[in-house]
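All protein chains but one are shown at their positions in the complex.
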Amino acid sequence: MFTAAAAAILLTMGLAIVRALLGPTLYDRILAVNMFGTKTVLIIAVLGFLTGRPDFLDIALVYALINFIGVIAVLKFFEYGSLGAGRSDSRDPTS
Amino acid sequence: MIEQIADGASWAFIVTGAVFLVIGGIGVLRMPDVFTRLHAAGITDTLASGLILVGLMFQGGWTLVSVKLVLILLFLLFTSPVSSHALARAALHGGIRPILADSRGK
Partner (left out) sequence: MAAIVDYAVLAFLAVTAVALLHFRNLFAVVMLASIYSLLSAALFVRLDAVDVAFTEAAVGAGISTILMLGSLALVGSKEERPRHTPIIPLLVVAVTGAALIYGTLDMPPFGRADNPVHQHVAPRYIQETPEKIDVPNVVTAVLASYRGYDTMGEVIVIFTAAIGVVLLLGIRQPRGEKESRSNEKGPTRGGKASE
């Protein structure tokens, strides 16, 4: 049962990687990275049960938060042009 | 007896979650546009993750492990719709136009 779940999560990770490789715009790639992050949280939780040591859930919990904050920071960067004192005309989101 | 019911429920939830994961993953590949791909990714992030985590909770029993799984589930339920909305808004602001039904004939 856990093996089936792990296989499904790995398959979805592979599909997310294909989308990150193919995605014509940058937002496809950000979507793929966000999806990959939540799949990593799931695979850590399932791996904990698969190997009989569910103590890894702390890592999954904190990483779920960090993934969210990272994606929001990346999106804020693309909406407002820069993280600080940089130029805002050098971004290229549609390639 | 209770253990078998818990095992059966856990199995049902995990398999349903795995099926939705693969469906959402295939959707992310086959959808034509960023905004439609967001729908498919939302299925994997929120629905399938929720089902798999509930299934794991039945395996964990009444211990601290289930409390941590509940916390992970709550965080995922709150944060992945917010991420999807932020991504859609950033894509719209960045200039990506959605493919609409009346724009395909041009």
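For reference, chains read A and B in written order, and residue numbers begin at 1 within each chain.
As a working rule, a residue touches a chain if its C-beta (ideal position, glycine included) is under 8 Å from a C-beta of that chain, and two chains touch if they have at least 3 such contacts.
From a predicted model like this one, the values you see are computed outputs, not experimental measurements.
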| Residue-wise, where is chain A in contact with the chain that is not depicted? | 2-3, 6-7, 10, 13-14, 16-17, 20-21, 26, 29-30, 32-33, 36-37, 40, 43-44, 47, 50-51, 55-56, 59, 62-63, 66-67, 69-70, 73-74, 77, 80-88, 90-93, 95
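Simple rule for what comes next: only the chains that are shown with their structure count from here on.
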| field | CA centroid of chain A to CA centroid of chain B, Å | value | 13
| Residues of chain B touching chain A in their complex? | 10-11, 14-15, 17-19, 21-22, 24-26, 28-29, 34, 37-38, 41, 44-45, 49, 52-53, 55-56, 59-60, 65, 68-69, 71-72, 75-76, 79-80, 82-83, 86-87, 89-91, 93-96
| note | Interface with chain B, chain A side, in the complex: residues 1-2, 4-5, 7-9, 11-12, 14-16, 18-19, 22, 25-28, 30-32, 34-35, 38-39, 41-42, 45-46, 49, 54, 57-58, 60-61, 64-65, 68, 71-72, 75, 78-79, 93-94
